[in-house]
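Report on one structure; see the data block that follows.
With one protein chain removed, the remaining protein chains of the complex are shown where they sit.
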Amino acid sequence: MEAPPTHGFWNLPVDAAAHGHALDTHLLLNLWIALALLALAHLILLLGIAIRKRTPRPYHQLFIEYLPLAALTLLFAFLALRAQQLWAAQRYTGADLSAMQVEVTGQQFVWYFRYPGPDAAFGRTNLSLVAPAEVNPLGIDPTDTYGRDDIVTSQLVLPANREVDLTLRAQDVIHGFAIPEMRIKQNAIPGQTTHIHFTPEIPGDYAILCTQVCGMGHYRMLATLRVLPPAVFNTWLHTQEALQAKDKAQP
Amino acid sequence: MPSTITPPEIDRHRISDGNNGHRPPTDKRTGGNGEGDGDNWNNRPRGHRGPHERISQARIGLFFALGGDLMFFVALISVFFVTKASGHFDAYDHFINSWLPTAIPSILWLNTIALLLSSVTAEIARRAMFREVDAMDEWFGLGRPVSYRAAIWLSATLALGLLFLAGQWVAWDQLAAQHVFFRSNPSSHFFYLITITHAVHLFLGIVGLIVALAALKFSRSLATRQVWVDTTVWYWHVMGALWIFLFLLLEFGQ
Amino acid sequence: MTILQGCAQCLDSTRATPPTVQAAYRHAIILLASAGATLFIAGTLLLRRQR
Partner (left out) sequence: MSIPTTPGTPPNQGAPSSRGFIALRWARRAPRAIFSTDHRIIGFGYLVISLIAVILGSLLSLVMRMHLAWPSWQLPLHGPILPEEYLALVTMHGTLMLFFVLTVAPQSGFGNLILPAQLGTRHMAFPRLNALGLYLTALALIILVAAFFVPGGAPIGGWTAYPPLSSTPLAGPGEGLGMDLWLASIALFAVATTLSSINMLTTITKLRCEGLTWERLPLTVWGWFTAAILSIIAFSVLLAAILLLFCDRHLHSGFFLPAQDLISGVLLQHRGDGSPLLWLHLFWFFGHPEVYIAILPGMGLTSMVIANFSRRRVFAYRLMIATTLLIGFLGIIVWGHHMFVAGLNPFAGTAFSISTIAIAIPAAAKVFSWLATTWGSRPRLTTPMLFALGFVSLFITGGLTGPILAQPILDEYLHNTFFVVAHFHLIMAMAGVFGLFCATYYWAPLLFHRTLSEPLGKLHFWTTLLGAYSTFLPMHFTGLAAEPRHYSQLTGIAGPSATLLQSTLPLQRHITASAIFLLCAQLPFFLNLLLAWRRPANDPADANPWHATTMEWAPNALNPHPNDEPSIVYRGPSHYTDSGKEFSPQWSPVNTFNTEAE
């Protein structure tokens, strides 16, 4: 039985990443505060229209303008500060050195995922060598020995509870790489690499979306993230490596 | 307010005479008059409040227009700096920056001098518009010394401006002879982009000069002539200053 | 073994944006923002000054 894709009053998808819990807490805090302020402001607006003050009194600008303003400033400062802490934890530093490396390449309208293989290094790529018909959609340079064992897949498979460092690239136009259940999103920009790192926690299949309009097929630039228990992942990876070795052995 | 001639009462209250030579233009700034009590708005003619208001209005419009222009060039210059620094890593992890500075043709120095000189002549023309003695002469019916004097200097400005544009053309020609085109290099993109957009602006200035000269010849209202000459010359000055900045950027900023 | 992937990111970080380019972006952002802000303030002061 598949769980419903979203849950709760706010309709959020399940959170399956290590940093997702803190993010969700902060997001929900923000949403409830916004809802409360919304209700309060509308209450004041409607009450203010409905009631009739008997004797007009002079304005107390301090109490009805500056004090609430100061309170709001403090509230927003607090929220901003917490958000910056979470942001800094995720973005100010790169992934741990032991993090798993996967390269993500967006092109109209597919995602490709590349694992470095047993040598732990990605081979050079060259856009002029891109040949999807010859099973080289990323243009891996055949003269580079690092590239021989690189594994290219169309499904992102990751082990649970291990940090992963994604290198994002785009071949043609800007794409948006997003995994809602992992609470990550980052654009892939042609001509430059960007990094994003996270730790998947709960095994399962998750949606990968393109979130930056990239052409007519934008809506079907979807992929799947499969998070596996570590042991199962290792088996999968070994199978892929063996397949890759067999492919390269054949001339 | 110091006014050398106090106009008769009837002139002061005449409704909207358009300043077509009815009243003596004595205000040193613009030739306005009839506002001894400058703060009493009721004494100002209806519709427009005297020539000084008109010229200040034109100047403020010009200020905002040039503000927009400034942002246009600031955007270009921001991109200039980023593009200059940008590069990529090649297959061997060397950082490759493909920016090759474009050799600036030395004729640009001459052009710059021509433009500087044109600003001087333009300023002389602008000041000539506000010579009180000439304005009075015209009012007395002794010809049009204001227009005469300013037209000479404005024509000199026009000639120097055309010289500058011709010089720019020569510079583009020289670069083309060295096979440096717009598409050659990021730096040449910017050289052409900056010089051409500036030339377009200067061309607008030349149109302004021609209109101002036409106004000097045909307009009966001194205020109208003053507005055209004053605004065009201020525009010309700013384009000159902008050119100095852009030229220094191209010469030393690459 | 697949647990240790080595320092692929070390190699990769040199591919990322060099500090000079970062600085160029920073300067461009500051230039644009300050030019815009200056013009905004100048326009407002102009209104203030006229009467």
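Letters A, B and C mark the chains as written, and numbering starts fresh at 1 in each.
Heads up, the rule we're going with is that contacts are C-beta pairs under 8 Å (C-beta built on N, C-alpha and C of every residue); 3 or more make two chains touch, one makes a residue touch a chain.
Predicted model only: the values in this text are computed from it and were never measured.
Trainee: Would you mind listing the shown chains in contact with the chain that isn't displayed?
Mentor: A, B, C
Trainee: Take the complete complex as the reference. Which residues in chain B touch the chain that isn't displayed?
Mentor: Within chain B, the residues touching the omitted chain are 15, 41-42, 44, 46-47, 53, 56-57, 60-61, 64-65, 67-76, 78-79, 82-83, 86-88, 96-99, 182-186, 189, 193, 197.
Trainee: Please output the residues of chain A touching the missing chain, sorted low to high.
Mentor: Chain A touches the chain not shown through residues 2, 4-6, 10-13, 23, 26-27, 30-31, 34, 37-38, 41-42, 44-45, 47-49, 51-53, 56, 59, 61, 64-65, 68-69, 72-73, 76-77, 79-80, 83-84, 86-88, 90-92, 107-108, 127-128, 130, 139, 171-174, 176, 178, 180, 183-187, 189-192, 194, 205-220, 222-225.
Trainee: For chain C, which residues lie in contact with the unshown chain of the complex?
Mentor: For chain C, the residues touching the absent chain are 22, 25-26, 28-29, 32-33, 36-37, 39-41, 43-44, 46-48, 50-51.
Keep this in mind: only the chains that are shown with their structure count from here on.
Trainee: With centres defined as the mean C-alpha position, give me the chain A-chain B separation in Å.
Mentor: Using C-alpha averages as centres, the distance is 53 Å.
Trainee: Any idea how many Å lie between the Cα centroids of chain B and chain C?
Mentor: 33
Trainee: Suppose each chain is reduced to the average of its Cα coordinates; what separation in Å results between chain A and chain C?
Mentor: Computed value for the inter-centroid distance: 23 Å.
Trainee: Got the chain C residues that touch at least 2 other chains?
Mentor: Each of 11, 15 in chain C touches at least two other chains.
Trainee: Among the residues of chain B, pick out those that touch two or more other chains and give their numbers.
Mentor: Answer for chain B, listing residues that touch two or more other chains: there are none.
Trainee: Would you pull the chain C residues touching chain B in the complex into a rising list?
Mentor: 11, 14-15, 18, 20-21, 23-25, 27-29, 31-32, 35-36, 39, 42-43, 46, 50
Trainee: Within their complex, state which residues of chain B touch chain A.
Mentor: Against chain A, the touching part of chain B is residues 88, 91.
Trainee: Touching residues of chain A toward chain B in the complex: what are they?
Mentor: Going through chain A, the ones touching chain B are 124, 126, 141, 191.
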